[in-house]
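A protein chain is absent from this complex, but the other protein chains hold their places.
Take a look at subunit A:
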Amino acid sequence: MSGGGPPRKRNFKIEEFKNRVELNPKYAERTWKVLEHAIHEIYNHNASGLSFEELYRSAYNMVLHKYGEKLYGGLESTMTRRLKEISRSIEVAQGGLFLEELNTKWMDHNKALQMIRDILMYMDRTYVPSSSRTPVHELGLNLWRDHIIHSPMIHSRLLDTLLDLIHKERMGEVINRGLMRSITKMLMDLGPAVYQDDFEKPFLEVSASFYSGESQEFIQCCDCGNYLKKSERRLNEEMDRVSHYLDAGSEAKITSVVEKEMIANHMHRLVHMENSGLVNMLIDDKYDDLARMYNLFRRVTDGLLTIRNLMTSYLRETGKQLVTDPEKLKDPVEFVQRLLNEKDKHDKIINVAFGNDKTFQNALNSSFEYFINLNNRSPEFISLYVDDKLRKGLKGATEEDVEVILDKVMMLFRYLQEKDVFEKYYKQHLAKRLLSGKTVSDDAERSMIVKLKTECGYQFTSKLEGMFTDMKTSQDTMQDFYAKKSEELGDGPTLDVHILTTGSWPTQPCPPCNLPPEILTICDKFRSYYLGTHSGRRLTWQTNMGTADIKATFGKGQKHELNVSTYQMCVLMLFNSTDGLTYKDIEQYTKIPASDLKRCLQSLACVKGKNVLRKEPMSKDISEDDTFYFNDKFTSKLVKVKIGTVVAQKESEPEKQETRQRVEEDRKPQIEAAIVRIMKSRRVLDHNSIVAEVTKQLQARFLPNPVVIKKRIESLIEREFLERDKTDRKLYTYLA
């Protein structure tokens, strides 16, 4: 189409209007015919022969002379007729050509529409708004929609074709994605309602049933890991599909269909799958599978909850078995190590596969807290583990290694409900370590105390720190003692005294035994020295906790240095004056309590490689009728022989009862103090609130038993600290 040519140069002359503007209806009809013809030509791809200017002017004139309606109506009917023809041509297209034909014709229609709109621009701007008609472009789209897309022959065929192609692609075939893109874009252009109703809705339905079927198939034949892999693949495919040839708004919808059909509907079956479900993945550390499961399940409601719940119940079950299996409880250090390993393993899983999800961390923590407290020996065992590490386990470890291990232990410590029981055992074990000098590193010891202090406060560790102070002070005292008294002491045995402050140390009352005279002398010298500088104090020898190094010469002249306990020393020194003694003799001379004496003699006479005494009869156990002889046939490869080190060991049943009883006794005043504190500030309170408050106040140390709390309240009532309220029987009142 060409515009008018360049104006020819003429003599300047004003001429009359050549074209008379007439209101002649015939004129309108003629003009319309011209335009109608043009429309057809445009559709016939013959637009090049048309004059834009002339057509524009024609349309302009029609509208100007009030023939806008005729123009509009004509446009509408002409286009409709045209489209109906186009529709037929599309309908007859065969097979794969159907879509192509549709697409081509669509392209054509758009181009044509563009041109027509330009020609009819004036009408679009004036007549259309004033008569509230649909603008030309939109009209063209609507007509296309009504006569092509919604034509009965095309409508369902279009949908079926599209869905069929998508299905083929899902089954692995390659399809013409560009064409698909074009068609879906066409539908979007026709209006989101068209896209949704005529394509998207059915698409989603068909996809749902497709994936429903596929998921059923997969779940029968695949194990969990593979099923998840397939699901992930399908999910990615659909997202890919959307990005290539569907409208972006469909992504959320189709992904939720896949998620529902493939994941949500089979969630429980998947996690519980035998031999391949969640539990197996956890056991075998299948990080990839677990990560995949996490990422897929988080897309569906309660997906992560399902995983978490199963993980929690599995952990609790396994943990429970671990802490109640008598086999596994034989060696406390092993037991705790196993706990730490389990914790490490699952920490790693949560870290690597679950993206450090806090809710999973919490589930892990609550499970551990649950089963660790099922066994009431856990506090003791954890203390023994630390004891083992500080005694030898951490030998040669770097400072960082030490910190790492102690931090891990603290994690377990935090799970304990009965922290006061741990404190009791820790004190005992620490005392033994300090007094036997068997700690691997002072720094490590202190580091542990600091950690406990940070966790539980000053009061928890003040006594422990006192123990360290005592050790240091004792050292200083001994130095001073020898500096001042060295001439007086001469060649006597060397004494090393640890002065323990009562109250800081877990000492038991110890009946005095008879020390050998040489020892007694120097002990008395020390006592007078000490009391000279610290008047007003009282010293009691703890003969059940000391050690001695003795030089012994045996039959053939072998010299050995024996490291023994104080009791053992008392026994052995008796044999300097005689070769044989009965049990009763020894008991009488040494005054050592019976159970201790029996243990002492057993380790001196019945242990292979350490039998510096000979017993008659040669039975395993010590009886009161036994006789003991100095064993001059004793041999050992070692020059220094250690007999009877006081190693911390897991307590025997009666010892355990005793400790437990002491703990219960200690708790009573703590509970009472808490009750009094609470009542002092609240004045009046009901029973349940008291129990809740007391529990809250004490939970950092232990979990008080509500029955015990009630008993303490009654005891306080009896002692007139509290009384029952006279009017409301649910309340207690504080008596100032």
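We take it that a contact is a pair of C-beta atoms (placed from the backbone, for glycine too) under 8 Å apart; a residue touches a chain by one contact, two chains touch by 3 or more; residues count from 1.
Note that in this section contacts and distances are computed from a predicted model.
J.: Tell me the UniProt protein name of the chain this structure doesn't show, selecting from "Serine/threonine protein phosphatase 2A regulatory subunit", "Defective in cullin neddylation protein", "Fructose-bisphosphate aldolase" or "TBC1 domain family member 19".
T.: The chain we cannot see is recorded in UniProt as "Defective in cullin neddylation protein".
J.: Touching the hidden chain in the complete assembly: which of A:Arg81, A:Lys348 or A:Arg729 does that?
T.: If we include the chain that is not displayed, A:Arg729 is the one touching it.
J.: Mind listing the subunit A residues that contact the chain we can't see here?
T.: These residues of subunit A touch the chain that is not shown: 686-688, 707, 710-711, 713-714, 717-718, 724, 729-732.
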